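Below is the structure I would like to discuss, written out as structure tokens.
Yeah, one chain of the complex is gone here, protein chain that is, but the others are all in their spots.
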């Protein structure tokens, strides 16, 4: 039992994997936070997508079945997060297992997490461009850089 | 060769990792099932998004290039699944590697899988609120709880 537990926690005892686990969890939690922002805007703007979600019943309530510019903005922000956090999580996991230098790995993870936090702020504030565009590009470039390391280490076609 | 295979199957021989693999596969398969529901509703409601998908050719067929309330409902259900299953898969993997108690891990995985299956039923039936809202919240809380364990075990900033 103890030996088995030791084997299981082998990965998580490695500093590079710990760094990956920390930053991957942070960006996934940040993405989850956007769900709460959507709920907040749907409630405060009274703009719902499903009839069963309406705060009141009757014909009069149907006016709340509508799209709202702020709600749609949060939804685009959430979808952009999915489109970028999924590749980071996947490629980042393989990168963490491909034997990078700890300092290099930390640099990748920190820049990605910072860029995505900035991206969310820039999308929701909203900040003037190119703040959102640049923060997207930085996260994208970090993921490409990790993918290059994975393919260099593990290429098996 | 045999020694290498043994190393490879080390993770999958661990009960906690087996439980994670089982429930992660179940919720991913459940999410994939929603794709089939979308195809079914697009066919039966004759509501398509792409001209090349229309069941017949000619001007008359263009009326099928439309949105349908049932199709849009399934698509929202699918997107909500992505937004919640991705964090569960990612944080759950790191959680399974962070050395939790087997019984605690099983509790997290079972509650999450149950909540997401209920969420899909509540979305597609649809059931009256707060059934969908609560099932979403339960899955969300389980993921936060696992994230807390990961960060407590592996925090490396």
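Letters are used for the chains, namely A and B, taken in the order the chains are written, and counting of residues starts over at 1 for each.
FYI, a residue touches a chain if its C-beta (ideal position, glycine included) is under 8 Å from a C-beta of that chain, and two chains touch if they have at least 3 such contacts.
Not measured: the values here are computed from a predicted model.
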item: Absent chain, residues of chain B that touch it; value: 4-5, 7-9, 11-12, 15, 17-19, 21-22, 24-25, 28-29, 31-32, 35, 49-50, 52-53, 78-79, 82, 85-86, 89, 93
item: Touch list for chain A against the chain that is not drawn; value: 10-11, 14, 16-17, 72-73, 76, 79, 82-84, 86-87, 90-91, 93-94, 97-99, 126-129, 132, 140, 143-144, 147, 150-151, 153-157
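We take it that only the chains that are shown with their structure count from here on.
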item: For chain A placed onto chain B, the superposition rotation in degrees, Cα atoms, nearest 5; value: 120
